[in-house]
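Structure record follows, encoded as structure tokens.
The complex appears here minus one protein chain, its other protein chains still in place.
And then subunit A:
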Amino acid sequence: MSILVIAEIDSHGIKAATRSAITAAGQLGGDVHLLLAGSDLEGIALQAKSIKGLSKILVADAAEYANGIAENLTPLLVKLAPGYSTVLAAATSFGKNLLPRAAALLDAAMVSEVTQIIGERTFVRPIYAGNLNATVTAPAGLALITIRQTVFEAVAETGGDGAVESIAATGDAGKAQFISRELAVSDRPELASAKVVISGGRSLGSKEIFHDTLEPLAAQLGAAIGATRAAVDSGMAPNDAQVGQTGTVIAPDLYIAFGVSGAAQHVGGIKDAKVIVAVNHDAEAPIFKVADYGLVADLFDVVPELSAALKQ
């Protein structure tokens, strides 16, 4: 049977996380269809058509699907799901909000934040903030799955030729009303998918120092800026900069942690990075246990030195 992937749409079109979900769907075997639900989808449907790995794109274009309201999207999922073996989405805030709601109404198995597909119904998922991995089997029948985008490489945006089919909308459930959305505006790449991430902990001291210390180096490296929970809680960095199991889970090629102690939930969110660098004046900081390279030094000395060395 086929697999239905739920697309996530933002102002730039279909998110890269959705293309990671298509990769995961491909590993399960069978045809992969994409559900594109939103409003004003003409251009986005064309974008979807060229994504590799899709045999069909279902387009549900209606005002009630704008803004990803789970109460409105769930009836559509419930209607479509019985025709599929698996419904799959990325474990973003959108996917995590939507799929469990649909799973309950379908009385189907739900497997969240999958990091490895072992068999058709056997999966690995992190538990205890990523300190342990659980291997679980879902019962036969329909399963709803969210996958961690950082461990499944996104399929190509081009080279595909899926059939586009319009489907009927299911109406406005009238339960939840979208008021507003405030997304952080930054010249830096998105934290979840950046190739290089630099981050700071509470020892940066203040919002101004945090920004003035890390921003020029991030610009130089083309890096996203992350922060620890402590730095976020003390107002030095915005909420969406929090790196860790309870913030954003990342897997960049290079992660440099400045003044980060290495709490378990932070480490749980960075351990899939290819290379981890820790800079901390405290040689006993737990971050050094997971770092590939460590510098026991004052970050305020290291940042300008690193910046200067990169110019050479």
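Just so it is clear, a residue touches a chain if its C-beta (ideal position, glycine included) is under 8 Å from a C-beta of that chain, and two chains touch if they have at least 3 such contacts; residues count from 1.
Definition applied: contacts and distances are computed from a predicted model.
Novice: Just go with whichever of "Sulfate adenylyltransferase subunit 2", "Electron transfer flavoprotein subunit beta", "Nitrogenase iron-molybdenum cofactor biosynthesis protein NifE" or "Biotin-independent malonate decarboxylase subunit gamma" UniProt uses as the name of the absent chain.
Specialist: Record says "Electron transfer flavoprotein subunit beta".
Novice: Which listed residue (A:Ala89, A:Val111, A:Ala218 or A:Ala237) would be found touching the missing chain in the intact complex?
Specialist: A:Val111
Novice: With the missing chain put back, one of A:Gly38, A:Gly53, A:Gly130 or A:Gly200 would touch it. Which one?
Specialist: A:Gly130
Novice: Given that one chain is not shown, which residue among A:Val196, A:Leu214 or A:Ala251 touches it?
Specialist: Of these options, the touching residue for the absent chain is A:Val196.
Novice: Spell out, residue by residue, where the missing chain touches subunit A.
Specialist: With respect to the unshown chain, the touching residues of subunit A are 67, 69-71, 74, 92-94, 96-105, 107-113, 122, 125-139, 141, 174-184, 190-192, 196, 221, 229, 232-233, 239-240, 245-246, 248, 253-254, 264-265, 271, 274-277, 283, 288-296, 302, 305-306, 309-310.
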